[in-house]
Every structure is written in C-alpha cells, then in structure tokens.
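Not every chain of the complex is shown here; the ones you see sit where they belong.
Lettered A, B and C in written order, each chain numbered from 1.
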Amino acid sequence: MKVTVTVMLKDGVLDPQGKAIGHALAGLGFAGIGEVRAGKVIELDLVETDPARARAAAEAMARKLLANTVIERFDIAVGGA
Amino acid sequence: MTEVSPALARQFGLNDEEYARVLAILGRTPSLTELGIFSVMWSEHCSYKSSRVWLKQLPTTAPWVIHGPGENAGVVAIGEGLAAIFKMESHNHPSFIEPYQGAATGVGGILRDVFTMGARPVANLNALRFGSPDNPVTRRVVDGVVRGIGGYGNCVGVPTVGGEINFHPAYDGNPLVNAMTVGIAPADRIFLSAAAGVGNPVVYVGSKTGRDGIHGATMASAEFGQDAEAKRPTVQVGDPFTEKLLIEACLELMATDAIVAIQDMGAAGLTSSSVEMAGKGGVGIALDLDAVPQRETGMSAYEMMLSESQERMLIVLRPGREAMARAIFEKWELDFAVIGHLTESGRITVRHRGAVEADIPLAPLADQAPLYHRPIEVAPPPPPLEPVADPVGLGPALLRLIACPDLCSRAWVWDQYDATVGGQTVKRPGAADAAVVRIDGHTRALALTTDCTPRYCAADPRAGGAQAVAEAWRNLTAVGAMPLAITDNMNFGNPEKPAIMGQFAAAIEGMAAACRALDFPVVSGNVSLYNETAGSPILPTPAIGGLGVLEDAAGAVGLALAPGLDLVLIGRTAGWLGQSLWLREIAGREAGPPPPVDLAAERRVGDFVRARILAGDIRACHDVSDGGVLVAVAEMALAGNTGARLAAGPAMSPHAFWFGEDQGRYIAAVADGDALLAAAAAEGIAAMRLGRSGGAGLTLPDGVAISIDELRAAHERFFPAWMDGAGAGPGIGG
Amino acid sequence: MKAGIVVFPGINRERDMAIALERAAGHAPRMIWHRETDLSGLDLVVIPGGFSFGDYLRCGAMAAQSPVMAAVRAHATRGGYVLGVCNGFQILTEAGMLPGALLRNAGLRFLSRDCHLRVERADTVFTRHYQRGEVFRAPMAHGDGNYFADEATLDRLEGEGLVAFRYATPAGEFTPEANPNGSARAIAGIYSPNLRVLGLMPHPENLVDPLLGGEDGKPLFASLAEAFAA
C-alpha cells in the first residue's frame, strides 16, 4: 500500500527556498502569487495493506527519520495511485 | 522483436558501408543486441573514427610518462615512487539538457577514469564555456552546471581547485563542460584494463543497472514504438554518495592482490568496458546478464548492454579471490556480482534468459572499426590588424576590462566548490596561476591548470592550439612547477564539414608543435565533436589540462602582491592587439590574427622564470594572458590588496603596450629588480621594469589613480549581480 | 590525548581532522568505523565533516540514527568530550545532543570560503588557547550551516553562555555580511550545558599549517592536546 509523507518547514521557520521560488516565478512574469513554501515528499510502498496500520508505520518513520520535528512538520496520506 | 535492417542500422548511426562490414564480420544479420554493440563501439565517441588519424600526431612520450593515451587516464612519474594519473572529459550535451545532472555525472565519470587505475583522486578542475550572458538560457545553464559540479565534487570529498570560464554567443545552444580529475598512486601499483587469464571471473560492482541513458540512436527509433521507452530520458542522475563508497571500496580491493584488470563503465557501459577489456587482453569474454544487478524489472539484453547507469565498474579477478572481494564491497554496501568469465574464444558472448543474445568476434570489432580521413579545409588566418586608436584611455579601459564577463572575478563560482577538503590545498582558485595541491605525507606538490582561448582558435586554430598548450605550460611555470604533461579535451563542431575538420587538424598541428617544443606530451584526452546547434558550430575549443610538479610545496608562489617590491615584466612585448580582449571590449571588434607563440622563446623565458622562483628571488608571479599587462598587474594588486605605481612603457602606443596580448610573458614581483634585470640580460632574455608595489591603488603612467576598492568593486560585480535569484536548485548538502 | 574519529560512509574530512589532531598531540587518532560501538578509553570523540550517507534527506539525519551514535551519547554521558565539525555538528543536532538545527544557507548555495569566528568563551577545554573575544579565520565548506533554534532556546544558549563561536568581521563586529549563511544570532558553534560537547560549522582543522594558509585553527587542537596531555 502506498503511503505519502509530506514534510514542510514549520511556520515560523524561515523558508528561503520557497521565497526564492516565488521570486523566480515573479521574475518569469507569473503574477498573483502569494506565499510559496517548499518541502519534501517521500512515497513509500509498504507491504502493509491495512490503512490504519500503514499510517501508524509511516508516522513512526516520519518521527524517527523522515522529519526533524525541531524544524519540520509532516503530513501522511494513505493509498492513492 | 524488432527487425534488424539497413534502415534500423542507419537509425543506430551506422551508415550503409559500416553496416555491410557488420554483416561481413558476422556472416549473418546481427541480433538487436549485436547491432547495439556495433553501433556504440563504432560511434564517434568510442571509436574516434574522425579524429584518430589526427590524434596520432600528438607527442605522447617522455622519460616520465608511464602510460600515455589508450588507458583510462594518463600516468606520469612525479618522483619519490609516486605517479600522477589524470584526464579531462566532456559532458557537453547532457549539461545543456539538464545542467545540474549533466555536469554532476560528468564529474563522476572522470573521477572513475582516474580511480579505476588505482589512484586516490586528489583534485578536480573544470573548463567551462557558456553562451552569451545576455541570452536568458545561459544563466540557467551556468547556475545548474556550477551547482552540479559542486554537488558531486563536494560530496565525494575531492577538492575542486581550478578551472576556467568563457562566454561567447557561439556556445548559446551548446555549452562546454569539461571536467578534469587528478589522482595519486604508487608508480608500481597502476591498474590497467587489459583482461588476462582464461577462466578468470568477471565481476560487476557498484550501483545497479537501470534503463539510464540508453543509446540515443534508439530513442529516435520509431520501431522502438513503446511509448514509455521513447520517453526515457537520456540524462542520468548522479549518485555521489555511491561514488564515494565505490572509490573507497575499489582502493581497498586494490591494496590486495585480487585484481587482474579493472575498468569503469562509462559511455555504453557494459558493452564498452567488456569489449575493451577483453579486446585489449586478446581474450574472449562470456557474460551472463541474468547475474547483472538490476534496478528495474524486465530489462532486455539490449538495454542492459547499452545502459549508461552511473557508478559501476567491471573487474577481472584472480581465481579464488571472489569471496574476499565480495566482503569488501558488501562492507561498503555496494552491489557485487560475478557476471561472467574470460574465455579463449576471442569472442564476446552474451547470454540472457537462456538465449545467446550476442556472439561477436572481438578482433574485427576493433580492427575493422571505421576510420575516416575526412576532407579538411583550412581557412587562412585573418589579415594583420591595422593600428587601432585608443578611444577611452588606460584607466577607463582597465575598469571595463576587469569587469567584463571573461575577466571578472570567478569567486561566485569557486565559492560553491569545496577547495580545501583533503587538507592539502596550498594554492586555491584565484591565488595563483595554477592550483597547487600537496601530496599527503610528502613535501612535493602538484600544480594544475586548464587553459584554452577559443577566440584565438577561431581566428587561427593552429596558433590557438599552440597557444593553449603554451599557456598551460606557462601557468604551471608561474607557480614554480616543472610542467610534465597534459590532457586535452578537443571540443569541435561537425567533423563531416571540411571547415570544421580543418580547424581540428590545424589545432592538433599547433598543439603538437608546442608539446614537442616544451617537452610537454599529451598523456590522455577526449574528443567531443558535433557541438553544433541548428548548423552553427561552437568556437573550436581544444581545452588543455596541464600538470606539473614542485619538489617543495613551500616554494610555490602566488599572484598576491606585497608592498615594496619591484615589478618586472619578463618576455618580449610587441603590442599585439589582434583578437585581444581590449579590441573586443573597448574597440568593439573581433579582428586580426591571434598573438603568435614563439615556442623557443617561450621555453627560454619560462625556464628562466622557474629558475628564479626556485632560487627564491620571486615573491609573486603572474603570467600575462587575457587583457595584457595592465590587467595582470591589476589581478596581482587585487589578490594582495596592494597597489602599485607604474612607470611609462617603451616607445609604442600605450594601449598596445598595456593591453596587448603578446605571448610568453610573466610579471614578477621581486625585492631587487636590478638583480633580476641583470640576470635576464645575462641570459639574453627581454625584461623591463614596470613599477613598484605599494599604496592603496594603482597609479597609471598617465597619472590616473584607481583605488583597489574601485578595482575590486568593478571586478566582483558581474557574477553576483547576474545570478541574483537565479533559482533554487536541487540539494546542496553540508 | 586519546582521540577517536568516527567515520560514517560519505564522511570526507576525516583525514584533514586526523592530520590536525596528530599535529597537536604527536600521535595519530583512532579511526572508528560507524558500526563499531566500543569507545572506551577515549578522551575525545570527533565527528568530522563530509556528507554522511550522502546527506540525502537531511544533512546528518541518517548518521544520527547509526549504532555508533548511541555509543557517542554514552561517552558524553560518562563525561567524555565530543567535537562535531560541519557534518559532525549537523549529526549532533539531528541526534539531539545539541539543540537546534542547521538549515540551508540563507543564500541557498554551498559556500566554500574563509570566514571569521569570534571566540565567545576561552575557558573550555576546546578554547583555552584562544582569548575571549579573539577573532580567528576558518574555512567554511557547507550548504546547510544556517543555525536555527526557537527564540527560547537561543535565549537559553546565550543566558547559559553556551555559544562557542559567532561569525564576525575580522575586527570582531557582527554584521549581516560577516554571517555568510544567515545563522540565528550569528551562531557558528555551540556547547552542551556541561561544556563537553562542541559543535561548529567551519573547519579549524583546515588551518593548522602555514603552508596551507595559516594556523588560525591550531589553538583549538592545542587546547585539546593540553587538556588531555596525561
């Protein structure tokens, strides 16, 4: 079962990459762009087929390794393509 | 199953005559896999079919050359039982399509060429040519290429210590990314690629094989109809972490007696490595593709043989050493698989899923490889330049030149390259004419440089080829090193055009003359042809990577001026403005022949300068190149944060004296100018006093004063301003 | 001084560090492969620079979970000393042995150049050969050295005197230009509360030889060699 972990910087942690992307997009002539935030996704293919257990496993992985909770928050989506 | 036909062969890049030769060699229609093997082995890239006849003219021997061209990299003895192993290689096309990964994998590839011979890589350099800064694409390419070179080199922990950058609209659709690696090994522990020992195991190590960069020809082939296939990228993604492990694991294995032969899997991966190893050793090779570590499922024999997945090596082991070798690679968490053995058949046979997918005699594959004497047409050099008036004066011209993209500070670039890792970097980028890297545990050091002036080569490829070699020799000399040998990277347009082939032939001729005159042989190199976009070629660019040695690293001199020294110009000045940067940037013209190199004078002057450096007389030294004498003085002033007062030059137009690009010249800063002038006179070497260092700015002979701060602001403006906010590339690590 | 250098796959400044330690102590440090867990007998454990596990995901994240790190933590708990430089500093924060985190450089580029560090206290085993307020030069070579911690943590670090070094001008002033990676409060290095664990981004080990540009980094190694002379 596929599980997607999305890791973003916490609010309050400066995101220079997001800012630079916003800046670059504006430079390319794209208008009407507010805040831009950049983060990471990790797609995991788990043997687990129970959604709740898959989520719990991914959450443990995120806490242990995939995110640094000093600076990052994470989000888990189970299933999908 | 795809039908093999002359039409398909053409799509694979084999012309009808070449395909007929394939049929004759095999006595039957090739399988798809066989066609793939022939097409890559007979490609320009692997066979040098257009360039081979010319490359033969380059001198390749000297008493200190251990291995010249033909091995994975060149090997020269550098004293104390040590050898330096080095080579330069291009990754031009991939770097335009995907600048970050293209440049990164270029660095990875050249590193493997060097450590496959048993050397620990100790330095990287890169020679880069980009399109016009006004072209919006250029900025993206520069940003990605610089990040990619840094991303890979920094991660593997090899310092990037030098290089060069030019801009010209001729590179708009075709930038050049030439990467050079230098390594050190004991001179009696060099590993070669010729396989030997029938029955010996053939071992695959490194990363798994995927469908990366499978031969471009197939991409264009409609017969390979599956959509997914056609859309596969030709660009590979580099994995510098795996490369770092591969370096350590290979060096660990090389400390044992297990290896008979070893070769990296470069272009055309498994095909070229296995064919070359067996071919060179005069043995046969049998491969079992089922044993190849695979990243993807359902790969065909064709795909596996042509995959260009990175970070892989092929090794022939002594019998019975498999378990020990496997343990080393498993410790480093790398794949290890015995995928075949050597045979006495003289053939390469490839088995996959129970079927023989290829069975080709190796000797004709090599001996009957196409070789072309392509027609050449050498354009006459431009007519002499008539005198050009100075429209602006010395001071304004200096400020403009020192700020122009071809002469401005490259600090923005080299700041992104780890230049100090390894703890041996004596002269970092910008500190001296050549980078100086001490050899761990020794007092001696290597001096390293890359050089080429494409605008000279375009105007007169013969003079430009000689100039590139001479400048490399000069840059090594200017730090006090004894120049030993070069690697080259011949970047040219379409060789089927006589005018391009003429440039190639003339450049080689010039290089060969310079190499001979300077005892500076070519020990390795790379040819990159078809550098054209929409029929318009790049400037002919024979990039030269030079290597020299200093017996005492502490004797190396840099550019930095200190106060209270006499500035002496050594070498003859005629005021040559043809193809100079002054002419282009100030007078707005690209005209005239390039400055000629007097090779005998070059050598005499250089040997004199080196001797004075080794005698300890010279405190700072800089060769005179792009921009001429005044630019060279300004660069010394900036490096040392020290000004100078300059006296009037000899009787010629001041702008021709101060900005002319006559070759074979150095500026030396010495405590006793009279003594140096006397020593030069005694040897019949032209030398003259330029002025004296000190103060916070340059005072020009016409009385104009320019502060170091003003110079620095001009010098350092271009890159940061141009690249500001260029983007947010991939990972940069820590 | 009995020093050991932890080597993770992908670490690349272990030789530089070994050279600096050997110059100061007169003998070579022990190299510790990341699968080893016995650190007994060592005064000082050093985690050097590089790209452990490629620095894929986050710098130092994977190394921080490595078996040897439990031993490093135990070594510190026992009262042993730990020095983490560059990737080593990142690993120590990822492992929770030092507070905060190292974000991507403010300019989003890898930076390899000399910076200047002001010594915030000279009464630790790491810095006794420097003067308080002294400024020294050190090469930096990192893409993720932008020190971050929440305000409360920063206040605590400053309040307890745990800031080891700050980026400064050669004259010792704090300016935005002198803080090349944008670190919070110009922090380049910090101590653990017991002053036994030090993490910093720049590389004093690359400036211990006049031939290579200076000896600004030497006092740090001289301090350690003297402290553990016995």
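Criterion: a residue touches a chain if its C-beta (ideal position, glycine included) is under 8 Å from a C-beta of that chain, and two chains touch if they have at least 3 such contacts.
Since this is a predicted model, take the numbers as computed values, not measurements.
Student: How does the whole complex break down by chain label?
Tutor: Overall, the assembly in this file has the formula A x2, B x1, C x1.
The rule is short, and it goes like this: only the chains that are shown with their structure count from here on.
Student: So the centre of each chain is just the mean of its C-alpha atoms; given that, what is the distance between chain B and chain C in Å?
Tutor: Whole-Å distance between the two chain centres: 35.
Student: How big is the gap, in whole Å, between where the Cα atoms of chain A centre and where those of chain B centre?
Tutor: That gives a centre separation of 40 Å.
Student: Suppose each chain is reduced to the average of its Cα coordinates; what separation in Å results between chain A and chain C?
Tutor: That pair's centroid distance is 30 Å.
Student: Quick check on chain B: which residues sit in contact with 2+ other chains?
Tutor: 728
Student: Hey, what residues on chain C touch two or more of the other chains?
Tutor: As it turns out, chain C has residues touching two or more other chains at 104, 108.
Student: Where on chain C is chain A touching in the complex?
Tutor: Touching chain A from chain C are residues 57-58, 61-62, 65, 93-94, 99-101, 103-104, 106-108, 148-150, 182.
Student: Tell me, which parts of chain B touch chain C in their complex?
Tutor: Of all residues in chain B, those touching chain C are 147, 150-151, 154-157, 239-242, 244-245, 332-333, 411, 414-426, 428, 438, 440, 553-554, 728-729, 731-734.
Student: Using the touch definition up top, name the residues of chain A that touch chain C in the complex.
Tutor: Per the touch definition, chain A meets chain C at residues 12-14, 16-17, 20, 40, 64-66, 68, 70-71.
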